[in-house]
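Inspection log for the structure reproduced underneath, given as structure tokens.
One protein chain omitted, others in place.
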Amino acid sequence: MTSVAVGLSRDLAAKRVMRAEVQGYDIAVWRDENGGLHAWNNRCPHRGMRLSHGFVRDGHLACLYHGWHFRKDGGCAYIPAHPELEPPETISATVFSITENAGVIWVSATDTAKAPAEDGEWEPLRSLSFACPPEKVRHAIENTPFAGQLPERAASGHLTAGSTALLVHCAPLGDAETLAHLLVAAGTSLAGRKALSRWCETARESAEAGPA
Amino acid sequence: MTFTLYNYVLSGNCYKIRLMAALLGVEYETVAVDFYPGMEHRSPQMLSLNPAGTLPVLTAGDLVLTETQAMLTWMATSFDTSGTWFPAGDPALLGVVQQWLGFSGRLTQSAGLARLHSMLDWPVDGQAACAAAVKDLRILERHLTDRVLEGGLWIAGETPTIADVACFPYVALSPDAGLEHDAYPAIRNWLYAIRGLPGFVAMPGIHYRHEGTSGTNG
Partner (left out) sequence: MSREYATNDWYPVADAARMIPGHGFTTRLLGEPLEVSGSFENPVVTARDGRMLPVQVRYGHVWTTTGSAPRPLFDIAEADETDRTFVPCGAVQVRCSPLRAVENFLDIAHFPFVHTGILGEEPHTQVAPYKVEIREDADEVWATQIGFHQPQAAKSATEAIETRYEYRVPAPTTAVLYKTCPPKPEAWDVIAIFVQPVAEDMCIAWPWMALYDDVSPYADLVQFQQEIFLQDRSILENQKPTLLPLDPRMEIPTRCDLTSVVYRRWLKRKGATYGALTTAA
């Protein structure tokens, strides 16, 4: 699996930009006004500014520093300092592959992004950061009791906590952090979702305790 | 004139008052206080106004306020005709607002200090301030995530309140101390929503959304 889960679909609305890390690349992830997703190398080709600080306007992602606009294919569409200038074709953001399925956004920096097929209906719970590597996160999640009982582990990333099916995707963020993206079976009550949110915070406490 | 703000442009606490005034559409006067490098907030003149030696200070006639939470309360109750920024008629909601006003004071001592250390080499334990800031960002992320699960967005209730204004600056400015928002999606979306409120004003470290051609929020 070369694709990395970078966030929950719910948390990136139209016209929003966020930063992610995929296979060592700093990535700007943005959603256009039609809901389409884009993942680019997080560097404006002009002066290296992180595009994740930019803004979406007229179907383009624009850099915060000088307002250069980039089309969905990455090509530079507009340079505000020279409004009459047709930007050369050579000015382009580096585009990576992105997809989403079952409420999760996936990016690959090396080939075509693929989302795992998921049976059943899922609803987003939350993305939670852990100050430890993914292995420790997985271990803690599988070994933190929910309502007095250890979760049952099914297929990769699939758990059942209490009577609720959970889906967990972990991805490293920098050298020392992990983002865990959690989803719950559709129809889980608000009280149930809040309880699971508390439970994954407890799992974080134990994951971060002890040697790194 | 409605009131006078003794102001330092880089202070997140002064910005709370500037932001609240902008969101309420209230005009006011400012007196610039050279907090850094001049340390003018410790001058005899400023100490006679505010013996605590902190900024901001708000004066309106004989009224002198030196705590930002008090200023926000006074501003909302004086100038907000909608009655939503300070929901005085709803005890439960008001309790939540007060809860997060209190929390905003913690943010000054954690994320605020971490920022001063990183930016102006303030003589405090930067590492400890950063660790405390991460703890506070997690607390806010937890609350805002619950709000998202409830179908909400703001800290308390269906509309923004003075609690949102009080918590916004030092959270939005935490990248000044190297504390990015990448790991906090609920905080990220909440910050974005505040930056889109009608009348919103920016400060150094917090930029306009620039989505419309008007140059600010548009």
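A and B label the chains in the order they appear, each numbered from 1.
To be clear about the criterion, a contact is a pair of C-beta atoms (placed from the backbone, for glycine too) under 8 Å apart; a residue touches a chain by one contact, two chains touch by 3 or more.
This is a predicted model, so every value here is computed, not measured.
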Among A:Gly7, A:Pro45 or A:Pro134, the residue in touch with the chain that has been omitted: A:Pro45
Contacting the left-out chain in the complete assembly, out of A:Leu64, A:Leu125 or A:Val184: A:Leu64
Which of A:Leu85, A:Ala186 or A:Ala209 contacts the chain that the document leaves out: A:Leu85
Residues belonging to chain A that touch the chain removed from view: 26, 42-43, 45-50, 53, 64-67, 79-83, 85, 87, 90-91
Those residues of chain B which, in the complete complex, touch the missing chain: 8-10, 31-34, 36-40, 118-121, 175-176, 178, 202-205, 207-208, 210, 213-216
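Following the convention adopted for this analysis, only the chains that are shown with their structure count from here on.
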Of all residues in chain A, those that touch chain B in their complex: 7-8, 10-13, 15-16, 18-20, 53, 55-57, 62, 64, 67, 125-127, 129, 131, 173, 177, 179, 190, 193-194, 197, 201
Residues of chain B touching chain A in the complex: 134, 142, 145-146, 148-150, 180, 182-186, 188-189, 192, 207, 209-213
